[in-house]
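Each remark here refers to the structure printed beneath this line.
The other protein chains are all here in position, but one chain of the complex has been omitted.
Letters are used for the chains, namely A, B and C, taken in the order the chains are written, and counting of residues starts over at 1 for each.
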Amino acid sequence: MDFMSPETAILVGILAPLVVAVLTPFLAVRNNWRDIAGPLGGVVTFIAALHVAADVLAGGTPTWIAAQIAPGIDLGFAVTPLGAIFGLVASGLWILAAIYSVGYMRGNHEKHQTRFAAFYAVAVHAAMAIAWSGNLLVLFIFYEILTFSTFPLVTHKDSKAARDAGRLYMSILVGTSVVLLLPAVIYVWVMTGRLDFVPGGILAGAIPDNVVPWLLAAFAFGVGKAALMPIHRWLPAAMVAPTPVSALLHAVAVVKAGVFTILMVVVYIFGIDFLHASGGGTWLVWLASFTIIASSCVAITKDDLKARLAYSTISQLSYIVLGAAIATQVAAEGAALHIVMHAAGKITLFFVAGAIYVQAHITKISDLDGYGRDMPWLFGAFFLGALSIIGIPPLGGSWSKFYLMVGAVDAGLLLVLAVLGISSLLNIYYLLDPVARAFFKPKHKDVKIDRHPLVVVPPVITAVMSVLLFFFVDAFAVLARLMSG
Amino acid sequence: MSIASIIANLPALVVVIPLLLAPIAALIPISGAAWLVAVIGSGGALVSAFLLQGAVSNGSSFSYHLGSWPPPWGIEFVVDSASALTVLIMAALAFVATLFARKALPAEINEKDIGKAYSAWLLACGGLAGLVMTGDAFNLFVFLEISALSSVILIALGAGTDRRALVAGYNYLIIGAVGATFYVIGVGFIYAVTGSLNMADLAARIPDVQQDTVIMVGFGFMVAGILVKAAIFPVHIWLPAAYAYAPSAVSALLAAIATKASLYVLARILFTMFAGVPDVTALALEWVLIPLAIAGIFTGTILAIYENDIKKLLAYSSVAQIGYIALAFGIASTAGVAAGFIHIGNHAVIKGGMFLAVGGYFLALRSRVSLSAMTGLGRRMPITTTGFLICGLSLIGLPLTAGFISKLYLVRALIAEDMIIVMILVLVSSALSVAYLWKIVEILWQRPEGEEAPLHGGEAPALYIPLWILAIANLWLGVAPTPLVDSANRAAMHLVGGL
Amino acid sequence: MRDNPVLRTAAKILFAPIIVFGLYVQFHGDYSPGGGFQAGVIIAAAFILHGLIFGLEAGRRLVPEWLNLAMLAAGVLIYGGVGVAGMALDGLYLDYNVLLPDPSAGQHVGIILVEFGVGLTVTSVMLALFHAFAGFSEDRFADKPEDTAGGGSQ
Partner (left out) sequence: MDLVATITANWNYLIVILLMMGGLFIVISQNNMVKKLVGLAIFQTSVFLFYITVGKVAGGTAPILMSYGKAAYSNPLPHVLILTAIVVGVATTALGLALVLRIHAAFGSIEDDEVLAMKADAGMPRSKRSRSSDPDGSDPDGGDPA
């Protein structure tokens, strides 16, 4: 497995999706070639990510410098343990998402499939670059590119609704990043003269304590993709896009990049001990808790399956922000693990939602009654994914929720325990409700189901992955522990 | 004409080559030949400017005495890292615009007038280069008028397609003449008190004159005149009409370099001539330049959002971008002035590219390019539109483009001087600028076919190759900006030095 | 005004002296007040007087448009040429000292040539302005097919 040095692994990991994106228009002459390129690129990227993760596990930090943007900052990549985790998640799930989107697009006879596949690959490229970015400026650069490359995906249908959603998507994401995130990044640069990621943080002592909450607020609200409560509206609006895009948005790239950025900032820029000592993060703890509870309640009211999953994602993202805000070692590890667990669980749910739409054209949860027996595999996968997100033991999700709870106790925030408990109860209700309807309620709407194996296989695989993650979590756990040096 | 004498006379050549080729171009009736003369003129100026920038790249500066009369009596051309950088940017953009003009000018101007058009074109390029190079206050007025009058002629030539170009030219003439005369009155006051016209000599004499009223009045008149020529907020009214109705090649030339020269002159007045009386300049910076710049940024952006004609929209956005440069100079710290020079370079490349793209649309559509006429152009003219998009993304400052670098350094300068409110205003306005660019992008790509203006002949390489030169320059300055950033820093160090 | 005998004869008589006086002012510029600008205007006045009295067509026959434009360009090129000559002889731009071995004679030649160039240009500009404004007619710009928009917008 060592024919590639870590540096070339970074290069391959970042450029492979770009190569796929560039080749797709030329391969479009024959649909099959174009559709194979996506998964193939995914496999190559995943292998590169494995290499990088192996090197990071061995204690190294592979770096690769391209150019020098400004004194003290260069356009380069350096993989942190947290970056390795996100890299694995993004590339791994891209393979399945690519296969799934081929099945979905063909099943639904969508048009512009070439443009869709090309921008899909560019989005993953941006996600990989964010995962392995060398410093905060490179991270910001690819964060913006991710926004602009996912815009054509969100407005794929070219309908009026799609364009309004696109406009909201752009205004919130670009607005928050330009007005809040960029000055925060530059403020750090001016105050400390450097922007690279250092375990234990670079701000300790560089900025006065009373500035910490404001700077954290600039980062928290600057990263629109983390969908904290006031700036979450773009996420449900982006549900108008085809399901593979929602899967990409929710599990593989966009929101993950958001919370990943917040976690990187807390761990590598502020430093966990400095943030805990200065107490700058307490307001964020309560905001994240509020977001968890509020979005879970809204999710219950949603009858449309994808909208409900969207609000569930908003609350799950705040789990990770909560872990970062508690600012203790274990809580941060829990947040890192939750990135992985939530990705696997939520992508399963979205794959199932898309598959149901492709095969039976049902979007409303109330119409799902009695279809359990007709689509057993799909609802089985949905059940496993839901359990993982709720955090029931045999599934991976339980680990991250457990770490978060221990972190909260460490920080002495018992109220957070109550928040996590309530949200688990709410999760149980709104995630298992569709499954219960499908298996136990009589069918009241009969629809012809046409089989598309390509959309059924990926959700089953990711469901099994959620289970496996429970047993083989140690690789990710070690990476998470390495995170804070 | 030995090589040594050419090298020795480079500072003069940058200005003389275009100026002397102008009468020759006027005599040539064939449009191809006249264009060739224009290319030789702007190309020669570009080569000389490039060599000059090389000569001062180590931070040194030297002066060139016209007619070998030593200053303070004779007229002196000053070549330092600041003036060499500005002249190089202007010469490069002028050359690219001249390449674009080959097919663009004959399509909009009567065949017989082409020679005279190129003559005015060369006069404008030479005049603007002289404006930046000269070290003599009155000689600066002469170059100011040369470039202004030739720009008026170029704008009025747009009458072939839209008769409002004549009124736009007329208004620019009146307002420009009043501005230039204000400048001359200022020079008169300063000359009456100090007795010298050479800028370096003035910088030495002004502090020990200390008759505050006369210095203050002279300074006020000079800065007011230059503000008019640089189209800074309240006196920018001539700019939108001038850029909108001028022929497309002329809009590209003027948008890219015309106001930059006046902005550079503003910096020289503030930071070299009146460096000796810091309290006078500080007053002007804090209470005049910065507020006007911010007001200009917001009016420009907001008016651009509601504008329907694409060239007027880009003109309003130019007013906003000029506001950014003026704001950067207003900060008056080395980081601020460096940010100003960086944005002079980046904005020239961005706005030049966008106007070239709009020129390409105009020549394909054969009618005024309003937003409704541009529906669905993204599919029918892919090459031009992608170039336009790259320059557009650079305008709003997407990372990995030139615009991002200038925004980065401007915000950094603002934070270093902890002008936090100004920084927030700048960021909000740059977020607003996303609004009007997105309006265009949506129309270009996403509007369904249906009611689309007819195309006369698709995209001609002669039109989109210059555009792509600038688009690639945008990306290049975005990824590896060190050459521009270093020379801008040297220029700032030279101008503001220990400040 | 063409058929008024008094004006015709006066114009005929005055034409030559004005030109001579103009040339005097031109070439005595460095000893007494004078020089290119003033001389150019005086000589142009003679041609304009002729144009006024004998009509525009006669004026244009005397100095056709292409000659007018050529003289204008020639004047500027003479001025620039002296400057470039200075550069060619290893001096700086517009450096008169190097034009002749003896610097003061060089200055002398330089200033006379430059003033001559200026005189030529100013004469032809004033004449071109006169013909442009006097000869301007709106119907040339009305909707006539393919007419030159030229005119003297110089």
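In the analysis below, contacts are C-beta pairs under 8 Å (C-beta built on N, C-alpha and C of every residue); 3 or more make two chains touch, one makes a residue touch a chain.
It should be emphasised that the depicted structure is a prediction, and the values quoted were computed from it without experimental measurement.
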{"item": "Which displayed chains the unshown chain touches", "value": "B, C"}
{"item": "Touch criterion as defined above, residue of B:Ile185, B:Met216, B:Ile302 or B:Ile472 at the omitted chain", "value": "B:Ile185"}
{"item": "Touching residues on chain B - with respect to the absent chain", "value": "107-108, 110, 138, 141-142, 145, 149, 152-153, 156, 159-164, 166-167, 169-170, 173-174, 177-178, 180-181, 184-185, 188, 191-192, 197, 366-368"}
{"item": "Chain not shown, touching residues in chain C", "value": "32-33, 37, 129, 132-133, 136, 138, 140-149, 151-154"}
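By our rule, only the chains that are shown with their structure count from here on.
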{"item": "Intercentroid distance (Cα basis), chain B paired with chain A, Å", "value": "45"}
{"item": "Whole-Å separation of chain centres (CA-atom averages), chain B against chain C", "value": "34"}
{"item": "Interchain centroid distance [CA atoms averaged], chain A/chain C, Å", "value": "78"}
{"item": "Residues of chain A that touch chain B when the two form their complex", "value": "67-70, 75, 137, 140-142, 144-145, 148, 155, 158, 163, 167, 170-171, 174-175, 178-179, 182-183, 186-187, 189-190"}
{"item": "Residues of chain B defined as touching chain A within the complex", "value": "393, 397-400, 404-405, 407-409, 411-412, 415-416, 423-424, 427-428, 430-431, 434-435, 438, 442, 446, 448, 479-482, 485"}
{"item": "Of all residues in chain C, those that touch chain B in their complex", "value": "69-70, 72-73, 76-77, 80, 83-84, 86-88, 90-97, 148-150, 153-154"}
